[in-house]
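Handing you this structure, nothing more for now.
Removed: one protein chain of the complex. Kept in place: all other protein chains.
Order of writing sets the chain letters: A and B. Residues in each chain are counted from 1.
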Amino acid sequence: MMPDSEASRFEPVIGLEIHAHLLTESKIFCSCRTSFGAAPNSHVCPVCLGLPGALPVLNRRVVELAIRAGLALGCTVQRCSIFARKNYFYPDLPKGYQISQYEQPLASDGMLSYETEEGQRTVRITRVHLEEDAGKSLHAGETQSRHTTLDYNRSGVPLIEIVTEPDLRAPATAGDFFARLRAVLMAIGVNDGNMEEGSLRCDANVSLRPRGETALGVKVEVKNLNSFRFLQRALEHEIIRQADCLEMGEEVVQETRLWNEARGRTESMRSKEEAHDYRYFPEPDLPPIEVSDEWISEVRASLPELPETRKQRYLRELGLSATEAGQLAEQADLAQFFEDTARTAGNAKTAAHWVMGEVTRHLKTDGVGIDQVGVTADALGRLVGLVDSGVISSSTGKTVFEKMYGSGLEAEEIVERENLVQIGDRNELEALVTRVISEQPDAAARVRGGHEGTLGFLVGRVMKASRGRANPKLAGELLRQQLRAPGVT
Amino acid sequence: MTDASAIETIADVRAALAGVGSAVDVCTIFLERIQERDAALGAFTHVASDTALEEAATVDARGADDPSQPLAGVPIAIKDNICTRGLPTTAASRILTDYRPPYDATVVERLRAAGAVILGKTNCDEFAMGSTTEHSCYGITRNPWDHDRVPGGSSGGSAAAVAARLAPVALGSDTGGSIRQPAAFCGLVGLKPTYGRVSRYGLLAFASSLDQIGPLGLTVADVAAVFRVIAGHDPADATSAAEAVPEWPSGTANETPAIGVPWTLLNDGIDDDVLASFRTALDTLRSSGATLVDIELPHATYAVPTYYVVAPAEASSNLARYDGVRYGVRAPLAETADLTAMYDRTRESGFSDEVKRRIMLGTYALSAGYYDAYYLRAQQIRTLIRRDYDTVFSTVDAVALPTTPTTAFPLGQHADDPLQLYVGDIFTASANLTGLPALSVPSGNDSSGLPIGLQLVGRAFDEVTILDLAARFERERSEPIGRPPGLDPSA
Partner (left out) sequence: MTERLTRTEVERIARLAHLELDDAEADRLTRQLGDILTYFERLREVDTSGVEATTHPVSAGPRMRDDQSRESLPRDEAVAGAPDAADGLFRVPKVIG
């Protein structure tokens, strides 16, 4: 927890750098497979091994997916962008340079805008660029303590790097933003969102400044944030560390730090070496990437609807509340289920109520996603229709739903078979009401005396007596009439 | 088979195969010559006798008349910086001692598919950096015309091999003149194709935006024949061009071409003999129907410093992969307690002085604070040099220059003064910087009998015009070029 003095004195300024694997069949510059988990060095070739004489050739689908990401993030996609070499030595980097983009990235100047409890939030995206991933170095355990071993299966897997402006102001906000970004990337089929396997990685740039200041403080890069939890914890700790530093009158050192989960703190990565001089220059082995207007239009047309757009549509066209729209719009498959239900039911509001209520409860209990839900949207839609039209009460509806779930039975079948049709017939209901009043003299007396609350109890008794088939509203009306309580017309 | 010693060119090989000779016979002849003569020359780093004879036998089994195999049974030598599967490919560097690639360069695949027989790998300056073939971990190569002189570089081994008739043709690579200059020093025809014409896949990269692979041979026809087999788009090389490979001879040669001569560049530093031979060559061309035009190439004077910024810069990056991790040699365990030491010691002991010099130069030119002043500026001047040529090519069909300012100089002459050596690239470097095709064809000999080369530079993808001109010159040339002394049949 941050001590109050620090919390009020300094404002954290956070930007994120996200690396996302692109969902392609083959690597960015060669035809090796990209799949995860293969035997070490079984998906390598002269190109991704950096053998003498090998040359890179760009995978078209990589560009297409990167354009998708750029468009989904509201960026301007450059008609011409270039690859650049980032030169440094590390054993997981086979060529001694990484092919990346430096000046002239593929896409830039975008934003991700979304609603939160505190209102609309916008995080600006500085750039989206293409690069190749490096291999994996495994720093060995006890038996091989003198060595590092290398697997180049991951070398050459295509990445986009997404850089945000330092628009985030708190660890929780950063975590929330990252979650939404992840959802977008998954929704558009660009990335699988898998942080455990490392196909989505996040680094953070954190600085502090006195509140009210506009100039940025010294920036520290924090790496090794392999999960949402790590991201937030690391940011929290780093902010405290920097605040402590500044409180003591020291300067924060500009450096790269690694989050050490075991020790619960960030640790400096830098040795005594001077900062990297990457000596970027345009990649001579690859011509500039040319993206035509037609290609951009094609990709734009192929983009699925994004959560935020969908949410706005629900608010505008379906009259859902912000909470309802927000929850239902988030994931494409759940949204589709909801929309199909609403179409069959003819009522978006009640469909929303059911999907967010009964359906979601089942999914949570069973621990499955909407793709494994035990009732079709169509069937649910018809059930909702029955309730909306008063054929059955809502509490009967819940019962029917339970019987439908996982059984394949239709609502109408169940209602018919078990004679659950709501008693809409006044006479039948009158009789029930009369009976209940006679069985509950004390409650009846209280209601006659003006005690509204007890009416609910009596309605409940009527519902019970009718095995849920009574229309509660009508029951209440009839009770009032028969009891000749005040308020009855 | 009549007179084995008379088999020198591709035409000779074809004649032998059409007669009673077999591909195996022909291959054997060349292998025997290598046995006899190469000890004194050092042209080859590896002779692939076994596989060569197997390849020749395969050609014989198919029948040498297969039109899909235009080089059937033709022996060829390959510069050691070009990947040949299973054969050592070391770029004449210690750091790649015994390295055998698991794949063939595209040009090698194409040669094999055309029926060529690979005799072996030839010596070169390490990683193609040099103009004398003195910077090789295998030792020097001697010029067959005078054993105390350099054959040129960096494709000196290929040039010496062809000049000594150890192979009818050979492949070299040219980044700043490394095919043309040795061709000139050894009395051969050497072609650097348009950048992108020939795939670089499998060429150990020196300077990626300048390198091209090309043929060396005794005649224009032979060089053209190999060129047509290796040229053409390669999907494995993203910088390779889509232009169709032209027929040659085309049958539609320009009878009255205009040839531009940049006289203002031909001032100091050129040997009198070289200049005289150049003038004579121009006279010959004029008599055969060409028009000579005075042209200006205002920025050509900056070609050498521009080249020596761009090439080392790209090289410093291309050579970063030689780090002892995945292939080649690694410094001994005792000296490499940690990774940094491993990198440092491996590269320090694995690279020659010239390579280290260029890596340092290139690293400097790209480093923070110097990039704009050196690399960026040099790349801009490249554009200006190209514009000069584009302007000139609106009025002429080819540009003529001497290939080199001097003839082959003595071994060891420039050991302490690399800069002096760099300046020798003055006439050749522009073709690499602009990407334009250029060739060297022998124009005569100096007073010591050493060969002199005439260089012709053409429009992009117009190898046909310069090959036509060179062939015409070859026919009309008044003086025979001769052969290296001591290369007689009895040897």
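Simple rule for what comes next: a contact is a pair of C-beta atoms (placed from the backbone, for glycine too) under 8 Å apart; a residue touches a chain by one contact, two chains touch by 3 or more.
The structure displayed is predicted, hence computed values, not measured ones.
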Touching the hidden chain in the complete assembly: which of B:H46, B:R142, B:R165 or B:R347 does that?
B:R347
Which listed residue (B:T84, B:T194, B:T284 or B:N318) would be found touching the missing chain in the intact complex?
B:T194
Could you tell me which of B:G328, B:P402 or B:P484 touches the chain that is not displayed?
B:G328
Residue among A:V57, A:L112 or A:L200 that touches the chain left out of view:
A:V57
Using the touch rule from the top, list residues of chain B that touch the missing partner.
99-100, 102, 194-196, 209-210, 233, 235, 238-243, 299, 302, 305-306, 308-309, 316, 320, 323-330, 336-345, 347-348, 351, 353, 356-357, 359-361, 363-364, 367, 373-374, 376-384, 386, 418-419, 422, 433-435, 460
Determine and list the chain A residues touching the chain excluded from the picture.
24-26, 31-34, 39-46, 49, 57-63, 82, 89, 91, 138-140, 144-152, 271, 273-274, 277, 279, 282, 284, 286-288, 290
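In this text, only the chains that are shown with their structure count from here on.
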For the pair chain A and chain B, the C-alpha centroid-to-centroid distance in angstrom is 58
Which chain B residues qualify as touching chain A in the complex?
82-83, 89, 91, 96, 99, 101-103, 105, 200-205, 207-209, 235-239, 313-314, 316-317, 319-323, 325-327, 339, 343, 363, 366-368, 371, 375
Quick one: in the complex, what on chain A touches chain B?
46, 49-58, 85, 87, 89, 91, 94-97, 148, 150, 277, 279-281, 284-287
